[in-house]
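Below is the structure I would like to discuss, written out as structure tokens.
Shown here: the complex without one of its protein chains, the others still in place.
Residue numbering begins at 1 within each chain, and the chains themselves are lettered A, B and C in the order written.
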Amino acid sequence: MNDIKVGVLGAKGRVGQSIVEGVNTADGLTLVAEVDKGDSLQLLVDAGAQVIVDFTAPQVVMDNLEFCINNGISCVVGTTGFTEERLNTVRGWLANNPEVGVLIAPNFAISAVLTMQFAKQAARFFDSAEVIEMHHPNKLDAPSGTAIHTAQGIADARREAGMGPQPDATEQSLDGARGTLIDGIPVHAVRMQGTVAHEVVIFGAQGQSLSIRQDSYDRTSFVPGVLVGVREVQNRPGLTIGLENYLDI
Amino acid sequence: MNDIKVGVLGAKGRVGQSIVEGVNTADGLTLVAEVDKGDSLQLLVDAGAQVIVDFTAPQVVMDNLEFCINNGISCVVGTTGFTEERLNTVRGWLANNPEVGVLIAPNFAISAVLTMQFAKQAARFFDSAEVIEMHHPNKLDAPSGTAIHTAQGIADARREAGMGPQPDATEQSLDGARGTLIDGIPVHAVRMQGTVAHEVVIFGAQGQSLSIRQDSYDRTSFVPGVLVGVREVQNRPGLTIGLENYLDI
Amino acid sequence: MNDIKVGVLGAKGRVGQSIVEGVNTADGLTLVAEVDKGDSLQLLVDAGAQVIVDFTAPQVVMDNLEFCINNGISCVVGTTGFTEERLNTVRGWLANNPEVGVLIAPNFAISAVLTMQFAKQAARFFDSAEVIEMHHPNKLDAPSGTAIHTAQGIADARREAGMGPQPDATEQSLDGARGTLIDGIPVHAVRMQGTVAHEVVIFGAQGQSLSIRQDSYDRTSFVPGVLVGVREVQNRPGLTIGLENYLDI
Partner (left out) sequence: MNDIKVGVLGAKGRVGQSIVEGVNTADGLTLVAEVDKGDSLQLLVDAGAQVIVDFTAPQVVMDNLEFCINNGISCVVGTTGFTEERLNTVRGWLANNPEVGVLIAPNFAISAVLTMQFAKQAARFFDSAEVIEMHHPNKLDAPSGTAIHTAQGIADARREAGMGPQPDATEQSLDGARGTLIDGIPVHAVRMQGTVAHEVVIFGAQGQSLSIRQDSYDRTSFVPGVLVGVREVQNRPGLTIGLENYLDI
């Protein structure tokens, strides 16, 4: 089987360098182009890139996507700032290039994405569910966006299964002890020197509990998810939002 | 919606009592018959049971199933000792009663079943996978059957995904330090006074890990899984082996 | 070495039965008297009891202690309701019987007591400290008394070491997400079907964390701590409050 030919945009940035290294050490992928500020996108076409990875900036990502889609190159995109209007523009370009795939995802940490998916699947089998996230103390928001998203997924699954509120006989509680409620699901945020980014979802039923825990140890933890995207994006024509749709679970 | 009418076989035994209590406190289920040694199975028909639960003994379970299937009663079975021959006999009875469902499962602890399923699903996204189980020190075998089964599921998923051996540079190892290899997956067994039954599957990829952990705190942890079976079995005609097939994940 | 002769008060109650069983299976202890409602305390003297265990009731414990102390029998006491006035009365009896030891403790779960002690010892070495407790959903108060006590011990140790507030850059927080502050230490309470009583203390410093976790799996987890008390109480004349004082750590 031939290797997939991969181009990386923003290749000189910190994130881009990690992606370059990830592609270079992955089986079945060949890095054919590294593009950074000032480089012509034509480099991608000349090098025969089949898939590009874009973790650049909101100001340039739309130009990148227009060029790549119109040249038949599929795209794996971690850049932020996609409004519904921007997504519709992308859909328009794809309508004219129906064989091209584009994956746009807010979170490529595959362990975090799987945690959210498994939590949704498990939710209806357990009376109780709570989320605890732990991050370094420089984080500005609490709880994390991922924890909120996880709790909402659990709440949706409980609602669909017709489940009522969680059992909780608490009568005397100190303010904040029971966390913050996200759509009925308690979420607790820990801020801890020395840690990076961690989340655990705990489910409880009679005589048992199930815990799904995700630990990020460094800032390159998005790389394996990007590689999943690169390997799959050509098989998924059109626009896909969220890495979870590529995982077939 | 009408309640499902449930009969419990072996209702006076320790396990049967837990099931009786579980049915009695569950929404949507009504206990209509408790049958124990010496009681006539006709009690089930007279009470209008739609589903029975059988955690009895290998010597009596086949008679129980023949009677129930022939009377149009679906069956949730945790009794052991089902050989391929016995399963074929059950399939024969079901062929004559195609609307009846029978679920036979070796493990109704839903947190353990979900751990195995999620482990299979996650396996192909991670370079490394190991299983650690922990049980009370009176257990005779190590590792547990569940841990072996979990490891085999991971190994199968890795094989299907075309993955090679796990990264492991160990050169100097004390005997046993790296666990036992089940189909290439290291499994570690801890025996610990005071604990019950616990299993954690750890997956690792660049910069991150995912842990799926199951804790059983007491011997009634099979009840929620039995209730899932009772609610579903009438919708799944024919023979199903393994609770995981009812979970739609 | 001769066995210690032990008497159990309230021996027929649920807690008393667990203590009787614990003494009977322990090395170096011999159960010589089981006393329950209606029995004469003279039984203890006749049987030669050297140490008694009292998990009875506030209404009877003072009479029990007066009798035992005056008869030279040391006492391990888990009964509640000891006011400062009651403690002074006990001290008065002990003044007349200076060789007798009495241990009164609110918590005999040795894993919980050790968690509190280790947390106090570790606190001054870490920038961050938080406490998470998890209990069954029938618990009325949140957080648990043990978690509050643990947090206070950490706060005291930080204060003694001249440490300032914990690092926490949180600017946007949903109400309750960061737990409740006990003397500056965040405490989070999880209520989870199927669990029993669990507590984890997490400490963080540059590049590392230390977690001390206590799990109670059933309601007999006080027994090992009671046995520590029984073995030690004769060597510690006078009144001791709190099992931690017997642990020599």
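Brief remarks on what is shown
By definition in this document, contacts are C-beta pairs under 8 Å (C-beta built on N, C-alpha and C of every residue); 3 or more make two chains touch, one makes a residue touch a chain.
Remember, it's a predicted structure, so these values are computed and weren't measured experimentally.
The chain that is not drawn here is touched, among residues B:Ile73, B:Val90, B:Ile104 or B:Ile132, by B:Ile132. Touching residues on subunit B toward the chain that is not drawn are 126-128, 130, 132, 134, 137-143, 166-182, 186-195, 202-209.
Seen from subunit A, the chain kept out of the figure touches residues 194-196, 215, 217-218, 221. In the full complex, subunit C touches the hidden chain at residues 22, 109-112, 114-115, 118, 121-122, 125-126, 203, 205-221, 223-224, 228, 247, 249.
The criterion applied here is as follows: only the chains that are shown with their structure count from here on.
Comparing the centres of all chains, each the average of its CA atoms, the largest separation from subunit B belongs to C.
Centre to centre, using the average C-alpha position, subunit B and subunit C are separated by 38 Å. Contact with two or more other chains is made by residues 215, 217-218, 221 of subunit B.
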